[in-house]
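Shown here: the complex without one of its protein chains, the others still in place.
Entry: chain A
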Amino acid sequence: MNATFTLLEMRRITRDWAGMFFTAVLPAFFYLIFGATVDAKDASIGNGNVAMYVMISMAAYGAVTATTSIGGNAAVERQQGWGRQLGLTPLADSSYIAMKALIAMTVAAVPILLTFTLGAITGARGSMRAWALSAVLCLVGSAVFAVYGLLVGTAFRSEAAVGAASGTMVIFAFLGNLFIPLSGTLLAFAKFTPLYGYAALARYPLTEGYLPDGSQDPLWLPIVNVLAWLAIFGTAAVLLVRRGRERQ
């Protein structure tokens, strides 16, 4: 691990004002609109209230936006020749990946901290265990989407594609039951989409699997969803990286 390298990478991210807005500010803003100011905010859900439910959802949305864009930009950068430049230095691939992972986790922590802080101020209520576990699950689970970003960046080799991948998170977030409570057929379908498992898992310490429509997901459902999407993204990324290497 290399402090100078990591700090300079962090400085690059703080320079990207538009990126920081979508990553940190937008989820917090969404929380204020959909969570802190709705009539039902104090209605109880599981070990807490609706405001907390929305808070965790928005924190998760912000975290995956961050990791998707960091994973994707790392892939694009490397293919645009920075990988060759780093290949001329003693830096090992494993150290590079470790540093990028640390950066992705640090940046993903920003919307989580911001949204959770706003939540604490504006009336999100839950058990201490739910607060702590949800934050950790938001953070750890967002790593899956760093792999998704890596996949898109490797496949399309452009910053625009990575921007679009971050943007698709909005769609996945709707389908993942993050923005508005889904029900019926749409909900049944939603359970197969990539953000559903991650968000459901992050909210599990609060909801214990109960959904706004009163139904309950068993714990294995979000876990299987997360692992399945991790396997899909991971396998596709490995295949693409290998194909890219052959073509060089």
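Definition applied: a contact is a pair of C-beta atoms (placed from the backbone, for glycine too) under 8 Å apart; a residue touches a chain by one contact, two chains touch by 3 or more; residues count from 1.
The rule is simple: contacts and distances are computed from a predicted model.
This complex has a chain not shown, and the name its UniProt record holds, of "ABC transporter ATP-binding protein", "Iron-chelate-transporting ATPase", "Tetratricopeptide repeat protein" or "NADH-quinone oxidoreductase subunit N", is "ABC transporter ATP-binding protein".
The chain not shown here is touched by just one of A:25, A:91 or A:187, and that residue is A:91. Within the entire complex, the positions of chain A that touch the omitted partner chain are 2-5, 8-9, 11-12, 15-16, 77, 80-91, 246-248.
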